[in-house]
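Have a look at this one before I ask anything.
Missing here: one protein chain of the complex. Every other protein chain is in place.
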Amino acid sequence: MLSFECDYNRGAHPKIMERLLSTNLEALPGYGADVYCTAAKEKIKAACKCPHADVHFLVGGTQTNSVIISSMLHDTEGVIAATTGHVNVHEAGAIEYTRHKVLTLPSHAGKMDARELRAYLETFYADASNSHMVYPGMAYISHPTEYGTLYAKAELEALSAVCREYGIPLFLDGARLGYGIMSKQTDVTLADIARICDVFYIGGTKVGALCGEAVVFTRNNTPKRFTTIVKQHGALLAKGRLLGVQFDTLFEDGLYFEISAHAIEMAEKLKAIFREKGYRFYLESPTNQQFIILENKHMEKLSEQVRFEFWEKADEIHTVVRFATSWSTTEEDIAALAKII
Amino acid sequence: MLSFECDYNRGAHPKIMERLLSTNLEALPGYGADVYCTAAKEKIKAACKCPHADVHFLVGGTQTNSVIISSMLHDTEGVIAATTGHVNVHEAGAIEYTRHKVLTLPSHAGKMDARELRAYLETFYADASNSHMVYPGMAYISHPTEYGTLYAKAELEALSAVCREYGIPLFLDGARLGYGIMSKQTDVTLADIARICDVFYIGGTKVGALCGEAVVFTRNNTPKRFTTIVKQHGALLAKGRLLGVQFDTLFEDGLYFEISAHAIEMAEKLKAIFREKGYRFYLESPTNQQFIILENKHMEKLSEQVRFEFWEKADEIHTVVRFATSWSTTEEDIAALAKII
Amino acid sequence: MLSFECDYNRGAHPKIMERLLSTNLEALPGYGADVYCTAAKEKIKAACKCPHADVHFLVGGTQTNSVIISSMLHDTEGVIAATTGHVNVHEAGAIEYTRHKVLTLPSHAGKMDARELRAYLETFYADASNSHMVYPGMAYISHPTEYGTLYAKAELEALSAVCREYGIPLFLDGARLGYGIMSKQTDVTLADIARICDVFYIGGTKVGALCGEAVVFTRNNTPKRFTTIVKQHGALLAKGRLLGVQFDTLFEDGLYFEISAHAIEMAEKLKAIFREKGYRFYLESPTNQQFIILENKHMEKLSEQVRFEFWEKADEIHTVVRFATSWSTTEEDIAALAKII
Partner (left out) sequence: MLSFECDYNRGAHPKIMERLLSTNLEALPGYGADVYCTAAKEKIKAACKCPHADVHFLVGGTQTNSVIISSMLHDTEGVIAATTGHVNVHEAGAIEYTRHKVLTLPSHAGKMDARELRAYLETFYADASNSHMVYPGMAYISHPTEYGTLYAKAELEALSAVCREYGIPLFLDGARLGYGIMSKQTDVTLADIARICDVFYIGGTKVGALCGEAVVFTRNNTPKRFTTIVKQHGALLAKGRLLGVQFDTLFEDGLYFEISAHAIEMAEKLKAIFREKGYRFYLESPTNQQFIILENKHMEKLSEQVRFEFWEKADEIHTVVRFATSWSTTEEDIAALAKII
């Protein structure tokens, strides 16, 4: 059975596994105080061209969103997100569990519009009754978005300008950041993101690691007692080395970028074969997630030979499904897919 | 200065004040165990024609919404509300503070549509990834709504039918319930509400009391250890008599209905004088809150002689404002208003 | 039946009732923006000899503790209290409901010892693993304590010195503050408390009001967006006048002190009659709460003629009970009590 349903269907990149193996019996301090965490942080700061950044490792995406958002918001504040934002839809209310409201703006193929953000903030501060309302305390965007789309650099800069004008941080969820940075249709680099955003994370789980997300605070803005907060959220790994070793490997010799580029290569081929065969795309995605509209009967038949993900109903007889490539997708996978679609 | 800005601008109805005075020096047990609380509960159950109801007294509206919603939802659940619902907009995130998401449906002049509610629930349960989403655990409506509008009995029944089909309670926020029940354009009685809803509250603060809301659980569905929950929310009054005496008075000889009817009478006159003078209404409200669209310069001038509430910008040169009547509005107030508008 | 079970068994002091009545039909702005709130705040600041204080009104004691503690603590912090502290025992977990731990120190007849507080803080900061622990973020004391006892001025100053050394605020719960200040055995004035503590509240509910507590921030340390926080806790009264009028009356012509002194007078007489008849006191209380040890059979018999409160089992055949006086206790009450004990 072919497997294109997601980008977390295999273990870790072989180089990561090798490294975990070769360091396995070293005696190291716990809770992230080991040399691999330290080395990984340095490599990430260098890759971000942001020497004063503060880097922390967490285990998964929802956990990371929950820890960052709750630790950076005041009790009276909520986080602004597009309606389709992961924090608004698919995290089981993890943000509300930390007592903060997700304030929503329209989603434009997964993206937030800077003018709508500004209008929201203007309206809020013009409202005489705003002391009875949730204060907008942060803007959350994902890049790539949940629909595989990307912000242009100018769009990120526009969002950032609004955020700074209103004194709120811009947080970029980079669960699939590698696939965004290495897209063939982007003008945004990792250094741009570090320069433009106040905090973001570099996704490991979906880009070659067994688990792990690297949080980057770019403006000497790490929340007070962040380690204690992480512990309180049950998010502090005793064997922090598991994260350190993985990110140290990912950021050695550009592995993170190389394997992300591979996934993009595979996605481009996947797009090409779907396009050739006349399939309809739900939207144009320049990254590793591709959304195809299938006729329901066709979908059922196809699902006997390849795994993909149900996304949403398109109409009574069509469905939007997702095909994802990743660092682990092979030319053989693509060739096999070409034969059956 | 005339005062039409809200329905909580005066103290309590004189009969309530008299009663507080006449009972003032009686030695009574605390925390709601006094005879007036007991008597008031009985009167409310009778007025609701719901002998098995369980009645509790709380202090204010946001507190009541927070206590009811959080005590009736499972940790994984959110409350469904219209986007304009008070819990979604004007309670400073009090619901999220209890860790529950407010799930929104479109607002139709403040109201939720039963078909849209059904569609939401159907879609949720059809979604294969719903275990990663916030479960819909309750429907919240306000009656009258934040825009003064009312549900028809058939609309309430349709909402209730959907809720029961999906096994979630229907909660009616009755902060201004009296003004809804006594509207000239309603077919909904207090007994209807008790029959149709799973839980609701009868607003006191905005209908003649100094403070106080009477929560009615209609289906032997009072949350476990409700008194402890109320205490934990800081919502348990030591001198529960303050609430008991007020509601006992409001539900004696139909005072609650009588003073509500008076406010409606005043609202009808207010509408008539605005209409006569050619003012534009933002929407048609059959209750005590009236929304008028004023040209901005006119608004400024008017504000020198009468207090009303800014509601929202209509366009660059117009504003929506609210005029509210209440149990305390007099014929003289209306006559004076007629002269200045 | 005589009623000595608590200090909240009657309504409000008659002067408060008169004032509520005389202001009842004035049209006033909501949410504490009325002239009575403003006037009451000025009077309280004057009575505290603390012109830069910031005063806010809340409804009840548990609510006040919850709002103050949660708004002044960082997410990683807990509040230090004596094991017998109200926040630790009798608030149904209201503090933990705001996500903060109550860190406990031994209770000395209800009081916290400054040396033990210092030792706790020293030990905490000496512990290498303290980043995995709850940080001590505030000291909470009650005055009078839950056992009616009082801190000497030197004891308060010692606690304050420790708190300042460690950079944490000292919070004094004054639910019964009047009865402390007017005790015949105290050297602590209201101005002392305002000078020594970082935040405290002046209890109304138990000292003559229907409800209400006046929070005093003494060091320009009001938490950011405090009104929004109060709203979020469901603690913001629409008719804020209810609190303003009451406190304005209590602090006019020294009424608060006068009625507190009366309660103390009554308590002294009550103590005298118990002492004369040879009753055993559980501890020596210089305020309005008196704790008597009764033989169980005697207790049962006595309970047929007078209401008092069960406090705790003393041993198999004895029970500690509480007799409380208040502003409303009369000489007749005391005389009647003398006859039956």
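Chains here go by letter, A, B and C, matching the order in which they are written, and residues are numbered from 1 within each.
Convention: a contact is a pair of C-beta atoms (placed from the backbone, for glycine too) under 8 Å apart; a residue touches a chain by one contact, two chains touch by 3 or more.
Treat the numbers as computed from the prediction; the structure is a model and nothing was measured.
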Out of C:His132, C:Arg164, C:Lys184 or C:Arg275, only one touches the absent chain, namely C:His132
The one residue from A:Lys43, A:His56 or A:Arg241 touching the chain left out of view is A:Arg241
Per the touch rule stated above, subunit C touches the missing chain via residues 75-76, 78, 89-93, 96-102, 126, 128-129, 131-134, 310, 312-313
What is the set of subunit A residues that contact the non-displayed chain in the whole complex?
1, 3, 5-6, 8-12, 14, 17, 20-21, 23-30, 59-67, 91-94, 97, 205-206, 210-211, 228-229, 231-239, 241-242, 307, 328
Residue ranges of subunit B at the interface with the undisplayed chain
70-71, 74-76, 99, 131-133, 135, 224-225, 227-229, 231-232
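Rule of thumb we're sticking to: only the chains that are shown with their structure count from here on.
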If you count the contact pairs for each chain pair, which pair has the most?
B-C
Starting from the Cα centroid of subunit B, hunt down the chain whose centroid lies farthest away.
A
CA centroids of subunit A and subunit C: separation to the nearest Å works out as 50
Distance from the mean Cα position of subunit C to that of subunit B, given in whole angstrom
33
How many angstrom lie between the centres of subunit A and subunit B, each centre taken as the mean Cα position?
42
Two or more other chains in contact with one residue: find those residues in subunit A.
75-76, 99, 131-133
